[in-house]
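Just one protein chain is left out here, and the rest sit where they should.
Going in written order, the chains are labelled A, B and C, and every chain counts its residues from 1.
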Amino acid sequence: MALVRFFAAAKAVTKTSEIQVSGDDVAEVLANATQKFPELSHVLPKCSILLNEVSCFDFKTAVGDSDLVDLLPPFAGG
Amino acid sequence: MALVRFFAAAKAVTKTSEIQVSGDDVAEVLANATQKFPELSHVLPKCSILLNEVSCFDFKTAVGDSDLVDLLPPFAGG
Amino acid sequence: MAKVVKALVTLDVINPSDYQKLVSGNDSGAVVLFSGDVRDHHDGKQVKSLTYEAHPTAQSVLADVANQICQKHDVNQVALAHRHGEIPIGQCAFVVAVAASHREAAFAACGELVDEAKRQIPIWKHQIFIDGTEEWVNFA
Partner (left out) sequence: MAKVVKALVTLDVINPSDYQKLVSGNDSGAVVLFSGDVRDHHDGKQVKSLTYEAHPTAQSVLADVANQICQKHDVNQVALAHRHGEIPIGQCAFVVAVAASHREAAFAACGELVDEAKRQIPIWKHQIFIDGTEEWVNFA
């Protein structure tokens, strides 16, 4: 279980800012989130993932209830 | 005869802003000015010359009493 | 060693000249200031309104990027800010000010800092056009 937060286009398609999602590692959490919000399947491949606000590249990293998983679409600042 | 104007370092060495100098063309005017101010001999080779406020490259150009000959040391704006 | 005097992500109006003043000093011969302002057009379409969304880490990323650039260039002081929320057309969204002894370093550092910040800071831009369409920029 982790708290998944959606930003920008990811928030727009899910119409959700954050939600608790089950899963023992990042990959499972993302898969379960996509099952809950099928429209995420188009968005997720473009996103970078943060685990507890740090870039996460190893999706086999274990997560617990107090962990944050953020979905970040491509940036467009400036 | 022409009105010769000195700027920046040229004015500093001659201690003069402007002076009437005889001569039928730019070359003669500059030669006569250097005779009047020998210290110009070090400065003149570094200067660009304007005739009536336009760059002058042909020093055989004739000048008359109402003509302006300006001695411009290397620029240092900005 | 160059100093990042300000790195801010804010909902408030940004006044670029405040940032120019923050970095200026008697040891600096050159200040280069970049102001990224909200344009009334994008790819040929008229923009009606524009909103930036910022991730909670945006400000610390902005400071990190500024420190990276300071280590690469011979500059004296740097200040920068990015605004989020809805920003009216014509107002400043992103400002970067760099002061250096010499202009070459100020120009190079400011240009690079703008590029790197755009690449690295987790901020998103949402545009609504006059024709009723809308988009998340960079998200086709």
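The definition used in the following text is that a residue touches a chain if its C-beta (ideal position, glycine included) is under 8 Å from a C-beta of that chain, and two chains touch if they have at least 3 such contacts.
This is a predicted model, so every value here is computed, not measured.
Shown chains touched by the hidden chain across the complete assembly: B, C.
The chain not shown here touches subunit B at positions 7-9, 11-12, 46, 50, 53, 70, 72-78.
In the full complex, subunit C makes contact with the omitted chain through residues 16-17, 20, 24-41, 89-90, 101, 103, 106-107, 110-111, 114.
As a working rule, only the chains that are shown with their structure count from here on.
Chain centres here are Cα means. That of subunit A falls 27 Å from that of subunit C. A straight line joining the Cα centres of subunit A and subunit B is 75 Å long. As a whole-number value, the distance joining the C-alpha centres of subunit B and subunit C reads 50 Å.
Residue numbers of subunit B whose C-beta contacts span two or more other chains: none are found. Shared interface positions of subunit C, defined as residues touching 2 or more other chains, are absent.
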